[in-house]
Each structure stands twice: as structure tokens, then as C-alpha cells.
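Supplied in C-alpha cells, the structure appears directly below.
The other protein chains are all here in position, but one chain of the complex has been omitted.
And then subunit A:
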Amino acid sequence: MKTLLWQFGIILMALGAGNAASAFFHLPLPGSIIGMFLLLAGLLTGIVKLEWVEGAANYHLRHMTLLFIPPVVGLFLNWGTVHVQIWKALIVLSLSSLCILLGTGFSVEYYEKRKRRRDS
């Protein structure tokens, strides 16, 4: 438990550094994404060892679902303030999701097939 908290402290520091960098340089990227890059750079250069953060990060990622619950509950509790034509929105969102799934899926499949043909 204690090591997990220490490890979480390192992750929190990366987030703090990311937020500071985002604010200081007026970057369009949110601090969390910059923090992720800083931590990745630290790992790749060997400044941060994998063992220092692995346990806490894995635990954190395994329970990511928990963190999505409060905003969803808040959304339902605030339902009265949501002014949107919900059926139309559903159509747009589902069509767009299908476009992403198929766009990614087919382009990668096509790329792999072409590459295989070229290699053989």
C-alpha cells in the first residue's frame, strides 16, 4: 500500500509538471497529455524506472471505469439542463462511431494486404 502511494506520487508529479508546462507555455494540449509524454520520456531515457510506477499505474488503469461513473451520474442528475434533440444526436454519434470503426479497420487491413503482396 505504501509503495503504491509513493508510485502514485510520481504519477501525480508528472501531472503537476504537465499542468505547469501547459499553463506556462500556453500550449493547446491539456496537462494530463503532456504529463503522459513527460513520464514516457522519463521511462525511455531511463530517468524513471518502470518498477517505480508500474504497480500504481496498472492498479489505476484497471479501475478506470470508476472514474467515469461520477460524470455520468452528474449528467443524469442534471438531465433537465441538457437541451438537445436527443434522437438526432444519437444518429450523428452512432454514424460517426461506425465511420471510425470501419475507417480504421479497413485502412489497416488494406495496408497489411498491400504490404504482404509487395513482400511476397
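Convention: a contact is a pair of C-beta atoms (placed from the backbone, for glycine too) under 8 Å apart; a residue touches a chain by one contact, two chains touch by 3 or more; residues count from 1.
Assume contacts and distances are computed from a predicted model.
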Looking only at "LrgB family protein", "Aldehyde dehydrogenase", "ATP synthase subunit b" or "ATP-binding cassette domain-containing protein", the name UniProt gives the absent chain is "LrgB family protein"
Residues on subunit A facing the left-out chain by the touch rule are 8, 11-12, 14-15, 18, 28-33, 35-37, 39-40, 43-44, 50, 53-54, 56-58, 60-61, 63-78, 81-82, 84-85, 88-109, 111-112, 115
